[in-house]
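Below: the structure, in structure tokens.
Only a single protein chain was left out; the remaining protein chains are all shown in position.
Chain IDs A, B and C follow the sequence of writing; residue 1 opens each chain.
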Amino acid sequence: MDLHGFSTVSERRKALEDHLKISLSHVGKCSLDEKKASSKNCENMIGATQIPLGIAGPLKLKNRETKEYFIPLATTEGALVASVNRGCKAISLSGGANVYSYKIGTTRGPVFYTGSIEKSKKLHKWIKDNEKILALEAEKTSNHLTFKKVMLRGTADYVFARFYYDTEDAMGMNMATIATEAIIKRIEKETGIYALSVAGNFDVDKKASWLNFINNRGIKAWAEVIISQEILKEILKTTPEKLFDVWLGKCMIGSAISGSLGFNAHFANIIAAFYIATGQDAAHVVEGSLGITTMKVMPDKSLYTSVYLPSLMLGIIGGGTELNTQKESINLLRLDKKRSVLELAEVVSGAVLAGEISLLSSLAENSLANAHKRLGRGDIGSI
Amino acid sequence: MDLHGFSTVSERRKALEDHLKISLSHVGKCSLDEKKASSKNCENMIGATQIPLGIAGPLKLKNRETKEYFIPLATTEGALVASVNRGCKAISLSGGANVYSYKIGTTRGPVFYTGSIEKSKKLHKWIKDNEKILALEAEKTSNHLTFKKVMLRGTADYVFARFYYDTEDAMGMNMATIATEAIIKRIEKETGIYALSVAGNFDVDKKASWLNFINNRGIKAWAEVIISQEILKEILKTTPEKLFDVWLGKCMIGSAISGSLGFNAHFANIIAAFYIATGQDAAHVVEGSLGITTMKVMPDKSLYTSVYLPSLMLGIIGGGTELNTQKESINLLRLDKKRSVLELAEVVSGAVLAGEISLLSSLAENSLANAHKRLGRGDIGSI
Amino acid sequence: MDLHGFSTVSERRKALEDHLKISLSHVGKCSLDEKKASSKNCENMIGATQIPLGIAGPLKLKNRETKEYFIPLATTEGALVASVNRGCKAISLSGGANVYSYKIGTTRGPVFYTGSIEKSKKLHKWIKDNEKILALEAEKTSNHLTFKKVMLRGTADYVFARFYYDTEDAMGMNMATIATEAIIKRIEKETGIYALSVAGNFDVDKKASWLNFINNRGIKAWAEVIISQEILKEILKTTPEKLFDVWLGKCMIGSAISGSLGFNAHFANIIAAFYIATGQDAAHVVEGSLGITTMKVMPDKSLYTSVYLPSLMLGIIGGGTELNTQKESINLLRLDKKRSVLELAEVVSGAVLAGEISLLSSLAENSLANAHKRLGRGDIGSI
Partner (left out) sequence: MDLHGFSTVSERRKALEDHLKISLSHVGKCSLDEKKASSKNCENMIGATQIPLGIAGPLKLKNRETKEYFIPLATTEGALVASVNRGCKAISLSGGANVYSYKIGTTRGPVFYTGSIEKSKKLHKWIKDNEKILALEAEKTSNHLTFKKVMLRGTADYVFARFYYDTEDAMGMNMATIATEAIIKRIEKETGIYALSVAGNFDVDKKASWLNFINNRGIKAWAEVIISQEILKEILKTTPEKLFDVWLGKCMIGSAISGSLGFNAHFANIIAAFYIATGQDAAHVVEGSLGITTMKVMPDKSLYTSVYLPSLMLGIIGGGTELNTQKESINLLRLDKKRSVLELAEVVSGAVLAGEISLLSSLAENSLANAHKRLGRGDIGSI
């Protein structure tokens, strides 16, 4: 059975139902613009998968005092929204989180096979000497892309180039690919050295890697809050000392002894739910799970907590963000028109901070499984 | 505004629409069982996010010759379904993929603070000596959970225990947590040594880690296929030599020089789309991105390709798999009643193999950006 | 000029001096047994390199109360011996360090190319089913080697086997190689599947790796001590709080943000100096640098410190340990005849603990460079 030979989503779904003798009626209850979605987002489309959408918050961010953020989280895992929600409450009662973000740029990292040190040196020098020319080639491919810089590394016979681009409010992976192809064409023409692949795992796209952790990718963001002993007790049912001990044993020693790239409690949970809700590429959860949580008991027995997210791939235009339900979740956030993708990064870092505080408090009070029993009710689920 | 004070999803959504003066009409077009979903999967629920669902395949698996698998992929990234589809075609024309899976078990890894080498030794010995007693404690918590084994490591003053459980056809993270809490209670009672946290990042849940890569978690799976020179040319528009060179430069050298835990092209893309479609926990894409692709040019110029996925967290009952649209995607696969979660792992490994072959072929033929232009049409998107 | 054509060390040295018109008179002042050394330890031998040998200590170990250990450290780096010495003093004044060691076994990890999942499964099963037969094959090769266990992993087409051996008081890498070759021969004969290499980087020998960190290799050891506020002040010129802060910022957060496998201050310095002094293989410093230091401020303001060394490759017979000067350093330690290689591991872990405490104290008091200026006097050197 060939799924290409259908002109509409419903015809294709119907044919599949007949062929397999199954019902796809829920999948068919899709309110997306099927024509647009099936041409831009998903080939062989037969409908839509629905992910429950919950709201955590409101969350206050100190830098944007007048706003209250309602955090959209699309998840199937009971207790997650409730947990983030509790963290938001503790943060907001503490006056809000400080957040900060910085755009590193979307990267594409081609690999060239040069065959010798001499040619690798030649290629390296040519790229460095002609960075401006390459920037122009890249920027010709889109009005929304700016060349930022290039990083070069290599063995004797392979050269890897990591090109960084500003792609405005788009995540920009495809723009970056097209720009890099233009750059490669120019390099090949001028140097006679050919790229093996426009994507040489030096991006590093959708693989957990130290290159992204150390040299960053997309947007990097930080969030922090100081929570008083009273709020810890009332909202999070724990003490600063207990939280600190759990953090040190789990996020630091536990991550060290496990060879982990995530020195945190569960970044990936919040990142996944937020990315799906707002139309991000769900495979970028891999990079989003990287990062470090820190804690410190202050002299007045309040608790300082922070999160560092070195590699957030985010956009608010293009791709999944244009879909109806995803657009509604972005609208929920009422982002500032001027620097909106950075604001998105700051909101997600605030939400991640809320998630960390709340889960670590649950762990400190040994109530993780209890929370699951009460909220998820079933015997399956996971924070 | 407090989102808890509503008894139904629609009331909560309506209140939020009023409060923020926005529309959530698409989010509201939810065909999930709202009562069930809002109690089991998602607190503060206001509706659902819809992810376009496409079908790749049919895909043949050699071990199950009579079946044809239609692969459900929920994605917003144009070109992904088409790419996997092409890989499925090449594999199926080659007689199907060999697949194999093995259940390692769902893990929970608490951390104990003992304070001294002597107490760590005591705890270590007690756990080893009483493994059967602990197994009983764990198994009392659920009829669907079997204790498999424990792995112990530690610094002088911290002890980490990694408990492995068979949780039948459920992913089982919550079952594992409850069982581990029972084990901890017994340990604490008998030894007087207390756990800092039931989850000590020694699970390792939802963080990229070498512990999961090396010692595996959930289900591990392999898939392989040999594709003739003719099929490579006709379907994938490339040659075995070119594919091999791209694989070696990108997946091996490129991953090595980037400090990557993914020696593959884009496992995460297929894993994310398949997990979302079938109701898996999307944050487990982090573990799913781990793994190794291999290639070899055979004497007859056919190409051997394989994938190794060391850490798949999968289920077919519980959690998101019970939701209406997700259940329909699982039904699509017509899994064997007897060993279905392993079959699910084998199907996803076959789909990942298809994705690897197809993307690497595109890269070898320099057609990645072209594919995006043609299929995604927009300037955003990513494989 | 061919260096093989000489029958004695001095003839070879003389010829080289003449050929290059240089003096090698110091290299020639070698008091090793040249005949033995040039046949067993070093081909094309022309003399010896001399490394200054200093003594730190005495160091007390609590488990062996009656003994005082003088730690031999061969180093060219000014300030190192003085620093370890200071740590030994603080530890000894505190009643000595608790130490503990456990023999994991020397490993050799061959790689088999099977070509298919089916053959990999067959090989895996055969090895597991015939572990006792393989143990016998291995043990036939030496009276001093005992087969301990095997760990198997693989992609679809490659199988890696990690064989663990007890090699008594020898480091045993060569014994392990010979035993593994015997095992391979048997496997090849019985299964028809061939090894690509007896050493497949699954050992992992002399490469920093998470496999060794997580699953351990050789001997693993721990050491700990509690130092009072008074001793910290008097001997180490610092406070428990400062030490803790430096440790957390440097060994934990600093190592995390650097993608490091050493969550410690400078294990490698003490390991290198001790290994060279006692005739260990200096390339095993790579594994020796792995590990974790922990600190904790106790309620009475004393400081708990520990070190965990997951992969120590050590011996007291064979290889470099048989050389005259190295043997004298081992004699210095007056090891118990019964379990001496484990005692060696415990001594080195105690010395590493001393080194960690002392350097971290220096850093806390900002006196690192000052110490270098005073002791090393030159402007070069490094702790």
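Everything below uses one rule, namely that contacts are C-beta pairs under 8 Å (C-beta built on N, C-alpha and C of every residue); 3 or more make two chains touch, one makes a residue touch a chain.
A quick note: this is a predicted structure, and the numbers were derived from the prediction, not measured.
K.L.:
Give me the visible chains that the unshown chain touches, in label order.
P.N.:
A, B, C
K.L.:
Which candidate, C:N98, C:S228 or C:N264, sits in contact with the chain we can't see?
P.N.:
C:N264
K.L.:
Which of A:G154, A:G172, A:G254 or A:G279 sits in contact with the chain that's absent?
P.N.:
Of all options in A:G154, A:G172, A:G254 or A:G279, contact with the hidden chain holds for A:G154.
K.L.:
From the list B:F147, B:F160, B:F213 or B:Y304, pick the residue that touches the absent chain.
P.N.:
With B:F147, B:F160, B:F213 or B:Y304 as choices, the missing chain is touched by B:F213.
K.L.:
Using the document's contact rule, name the residues of chain B that touch the chain not shown here.
P.N.:
210, 213-214, 248, 252-253, 255-259, 261, 263, 292, 294
K.L.:
Of the residues in chain A, which ones touch the absent chain?
P.N.:
Contacting residues on chain A, toward the hidden partner: 98-100, 115-118, 120-121, 153-158, 210-211, 213-215, 222-224, 259, 292, 294, 296, 304, 306-308.
To be clear about the criterion, only the chains that are shown with their structure count from here on.
K.L.:
Just the number, please: Cα centre separation of chain B and chain C in whole Å.
P.N.:
A distance of 38 Å separates the two centres.
K.L.:
Please compute the C-alpha centroid of chain A, do the same for chain B, then give the distance between them in whole Å.
P.N.:
17
K.L.:
Residues of chain A touching 2+ other chains?
P.N.:
Those would be 210, 213-214, 253, 255, 257-259, 261.
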